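The structure that follows is given in the form of structure tokens.
Shown here: the complex without one of its protein chains, the others still in place.
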Amino acid sequence: MPFGRPLLPAMRQDRGGAVLLAGLVALSVLVPLLNLAVPPGSPWHLSTYWLTLLGKYLCFGMLALALDLIWGYAGILSLGHAAFFSLGGYAMGMYLMRQIGTRGVYGDPVLPDFMVFLNWHSLPWFWTGFNHFWFALPMMALAPGGLAFVFGWFAFRSRVTGVYLSIITQALSYALMLAFFRNDMGFGGNNGFTDFKDILGWDLHADRTRVALFVVTAVALAVSYLVCRAVVDSRAGRVLRAIRDAESRVRFLGYRVESYKLWVFVGSSVIAGLAGALYVPQVGIINPSEFAPINSIEAVIWVAVGGRGTLIGAVAGAVLVNYAKTYFTGALPEVWLYALGALFIGVTLFLPRGFMGLVPGTARLIPADGPRGAGRPIRSELGVSAEGKAK
Amino acid sequence: MSGPPPELLGGKALTLTNLTVSFDGFKALDGLTLTVEPGELRCIIGPNGAGKTTMMDVITGRTRPMSGTARFGPAIDLLTLSEPEIVDVGIGRKFQKPTVFEQLTVFENLELSLWGDKSFWRSLTTRLRSSQRDYVDDILAVIGLASQRETLAGTLAHGQKQWLEIGMLLMQEPELLLVDEPVAGMTPQETDRTAELLTSLKAEHTLIVVEHDMDFVRSIARRVTVLHEGRVLAEGDMSQVQNDPRVIDVYLGA
Amino acid sequence: MRLGVRQCAAGALLVAALVLYSPTLGAQGDNDSFSTALSALRDASFLDKEAIVGRLAESGHPSTRAVLSALVEDRLYVRTADSQVFIVKSTDEALAAWELVDPVSLSDRGSAPRDELTKIGTNNRLRRLLKTTLARFELASPDPSVRLAAVREVLRSLDDATVAVLRERVGTEPDSRVKDEIETGLGLAALDGSDSAARLAAIAVLARRTRLEVRNRLAAMLERSADGVYAESDPQIRAAAAAAVRSIDRRRTVYSALEVVFFGLSVGSVLVLVGTGLAITFGVMGVINMAHGELMMLGAYTVYVAQTLMPGHIALSVFLAIPAAFLVAGTAGVILERSVIRFLYGRPLETLLATFGVSLILQQTVRSVFSANNRSVETPSWMSGTLQLGDALSITLNRFYIILFTLIVFAILLVILKRTRLGLDIRAVAQNRGMAQAMGVRTERVDALTFGLGSGIAGLAGVALSQFTNVGPNLGQSYIIDSFMVVVFGGVGSLWGTLVGGLSMGVVNQILEPYVGAVLAKISVLVALIVFIQRWPRGLFPQTGRAAESH
Partner (left out) sequence: MNLKRLVLAGWLLAAVAGLSLLSVVTFAQDTIKVGVLHSLSGTMAISETTLKDTVLMMVDAQNKKGGLLGKKLEAVVVDPASDWPLFAEKARELLEKNKVAVVFGCWTSVSRKSVLPVFEKDNGLLFYPVQYEGEESSKNVIYTGAAPNQQAIPAVDYLMKEVSVKRWVLEGTDYVYPRTTNKILEAYLKQKGVTDADISINYTPFGYADWQARVAAIKRFGSAGKKTAVVSTINGDANVPFYKELGNQKVSAEDIPVVAFSVGEEELSGLDTKPLVGHLAAWNYFMSINTPANKTFIDQWHAYIKNAKRTSNDPMEAHYIGFNLWVKAVQKAGSTDVEKVLAALPGLEVPNLTGGTAKLLANHHITKPVYIGEVKADGQFDIVWKTSGTVPGDAWSDYLPGSKDIEADWVTLKCGNYNKKTKVCSGQNYK
């Protein structure tokens, strides 16, 4: 812990984090027990359905965490994080496809099925290496990270801010979606990748493997939480919050704002990518609609619902909203959108700081309204003009 | 490394010559020429739109002039430097409306202003050395906010924010300080406190203060420069300036 | 040369037509055989119908033409009561009973309720056959435009018999356009002849045409088969044909360039239309309005409702729908602003959250009210069809009207903002809220109205969309992203930016599309946008001066 950090909030933050970590540990112990040890008959048995579901929630939790790191602390609202998530997913998907080997419907040892029946004759160059996990694993981080670096390097250097940044990140993921929809791209077009057989030699449909994946996800989430926490508690973290509140002021203090933004953006995208990589084997499919801008927006909403600038809030929000979605789509299939819509409106109107705002004490840690603090002109936040709807 | 590299401590004059800046047609600076000697406390006055803030923007590299030169000492051409680089050569600026980091504590605000390697990777790992912490505490004392060490800057009173911001400038041990309307909206007590603070600084810093409040200017300034329509209208000590007829009709008269 | 069933039949009919129309033989058709042929139509298979149509035409009966055109226009009906065949004057859905005409004597036979009549159906082949047949009748029509259409129809299936008729007409044809058309036809026919002089002449004639059929016909002569044998043996004629093709192509390139620009503008105008509303709610008010798409959807559904309320008056209903849509969407907007958004000023990113919720709710509401299916919105007849500019350039009317509509809406908006009190208030509030308040502007009211205005325009966009795309619950989703792109590309807060931005995005897209395909074209536009924003971080028309420096 660096000195001079306000102690009380530190306590509080750690308490929140402790709750999260404890929860994750508990899950990664209980879930295997309830799923494997408890016989299917008993009411305590945890079905694969719930196992997969929880795993999915945790992946989304990671995505939300990544988003909160840049939005909650650096004030960068990315509407393109679904793209990083999906890229990680595709990297994992490519590995899993290559693992199918001769068990594909056409029994082709090399080519995935979709390539066979669109009669491709050889693997495209960018598929090489993905049959090795040691190659695929780094790609899961490098693909999203690399894209984020190139994109961010240009965007932040030319000081694209506010909504302009949000919209071009959206454009980015939209463009990627269209690209991956093209069958000529060699990523299976609209159908994407599915019907995976096994990962690292373990059968993906076996409960044991699924439990393992779940535990890995829990650990990954815990680690990425600690990393994010370390970052935001370091001086760099304070610089980021300073950037969020008064960017040009930070420049005058001699900080190279763009490099701060760039690196935290890249880091965030890597976390998102890994989340995607863990997501794919659990849900069993990755296809271009994962890139859909709407998904990025939903992720932003999870963070807002949970409470941005708190990290744990983001995770909580992701799990909460997605549980609500699962529940409503099953229980009230006809009207679930009403419920979800109402939730979003309700939260914005009554809980401007998200559900974390209700936890005594944390409210203070959360930027009041928008990245530049309460009562700032609405349009200046849009990066348009200093005048406007100031109170 | 704490404190600026020795070669900067020599004491340099700021020389602006024939600066011209215009925003879509409107000339904010029009051939401004001005020199400020090391260790001087210079007050700049002038009606709104006289170009005071624009001048500061040029010095701090935020606005690039269409023509003219801005030198800091003989060696440094400010117009070729980026904002952070200008900070590095020892020029600090305090904004008109106080901009402190509202979501950070007073201490953190000062900490961020410390000299040192400000790269991302460095600041991920760096910790405050005790010498640095003492230095921060000294500044806290100077600006009289020692008791607010852990309060969120956002919750400070207006005057305190102004002092905190001056404190943040001092953290960088700048050679030249640009101070924009320090006492705007301050209570009389705060104003006096600020006057003391500034005069106490002028020993080892060069200060340029832009201010409307005449009494305040009178209370601190030796030399006063009057800007009008982006040009220097008059320069001298307070009494000379006050009696200058041109000044009277464009400014004091009004 | 290609002789399908159709052509043979056509040939036969043609003879009949000749007989019918050469004044020397005033052939008296026999009513009985005619009416028996008619009644045979009642329950004949499509193939039989073709034969019967043939017989009718040959019968040379004076009312043949009336009957055949009735058949092709779906106006030939059987009365279920006595299974008598009648021509129906007008098959207007609005009418309860239809007026009947006796097909033989063409005299009125009172009327019958719709449900007592069954239509004598046609299929493609039959319709095609009927059209060619009728065309031959119409070659002699007094109205030149009818003759022109007829000739064009005839040209589709050229055969010796047809050529004979054309030859006969070309001499007597007074109207130059029709004459040109006939000559084109004769030229095409002559190409198949053996007399090389005639063929060269024909090529000379055809070289002056721009029509694609002509060009392809000439180009076909230049093709060489796999074993290097030219389709056209005579090198001299080949040379002539090649030259002709070149000159035609030269003229066509101009047209195709114009075509691309038009397509681009029409695509762009849609972007502008969907962007303009957002340029107000988002650009001027800073509300990241995710429900913008759904407001457009409301507009589109208004058209649907209007049409269901007044069946049979499509054109009128569309016109009424325009103000209606504005009001519906506008009101929705005002309600939205008063109930949600006004609590969120100063927190734009939360407006994103809330309006997204609103959009979900609106979508589901539409699903519950109108069902998840798309709704059928009819296009007024005057909006479908093309505006033929020369032989090669055809402007589709609905796109043309949408461009027009966009410009009008945009102009009106400008007037509102620049010339009216409301506009003044809106700009004042946007510029400096505090000041405006101080000067007695009722900012609350202005906010509501501004948002209403933006939403209303979204409604208008919906009306336009309903004319060429699906009216369904997903309408909004498919346009929301584009609208944000346009506004940001143009520069947030700048109306002109939205206009220029939208149009240019459309044109670029259409220029690229033929080369790289639809998907890549779209992708490249997006990438271009990203790069553009890198270079000009505040869009096409940024706000200049100190105000833009936000800190």
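When the chains are written out, they are named A, B and C in that same order, and each has its own residue count from 1.
Criterion: a residue touches a chain if its C-beta (ideal position, glycine included) is under 8 Å from a C-beta of that chain, and two chains touch if they have at least 3 such contacts.
This is a predicted model, so every value here is computed, not measured.
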Wait, the hidden chain, what does it touch out of the ones we have here?
A, C
In the full complex, which of C:A66, C:A140 or C:L397 touches the chain missing from this view?
C:L397
Filtering A:L53, A:L123, A:L137 or A:L226 for touch with the omitted chain leaves A:L53
Hidden partner chain, touching residue among C:R65, C:R169 or C:R375:
C:R375
Residues of chain A touching the missing chain are 47-49, 52-53, 56, 102-108, 113-114, 116-119, 178, 181-183, 189-192, 194-197, 205, 283-285, 287, 289-290, 326-327, 329-334, 336-337, 343, 346, 350-351, 355, 357-358
Chain C residues touching the omitted chain (full complex)
2, 4, 46, 74, 121, 123-125, 127-128, 131, 156, 212-213, 216-217, 220, 259-260, 263, 266-267, 363-364, 367, 371-379, 384-386, 394, 396-399, 468-474, 477-478, 509-510, 513-514, 517-519, 522
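Quick note on the criterion: only the chains that are shown with their structure count from here on.
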Among all other chains, pick the one whose mean CA position is farthest from the mean CA position of chain C.
B
Strictly by count of touching C-beta pairs, the top pair is A-C
Based only on mean CA positions, could you tell me how far chain A sits from chain B in angstrom?
43
Can you work out the whole-Å distance between the CA centroids of chain B and chain C?
66
Give the residues of chain B that touch two or more other chains, as numbers and ranges in rising order.
62, 99
Contacts with two or more other chains occur in chain C at residues 546, 549, 551
Along chain B, where are the residues that touch chain A in the complex?
60, 62, 83-84, 87-88, 92-93, 95, 99-105, 107-108, 111-113, 118-121, 123-128, 133, 136, 150, 152, 154, 168, 172
How about chain A: which of its residues touch chain C in the complex?
77, 151, 154-155, 158-164, 167-168, 170-172, 174-175, 178-179, 181-182, 246-249, 293-294, 297, 300-301, 304-305, 334-335, 337-338, 340-345, 347-349, 352, 369-371, 374-391
Under the stated contact criterion, what part of chain C meets chain A in this complex?
285-286, 288, 290, 340, 343-354, 356-361, 363-364, 368, 429-434, 477, 481, 484-485, 488, 492-493, 519-520, 522-523, 526-527, 529-530, 533-535, 537-539, 543, 546-551
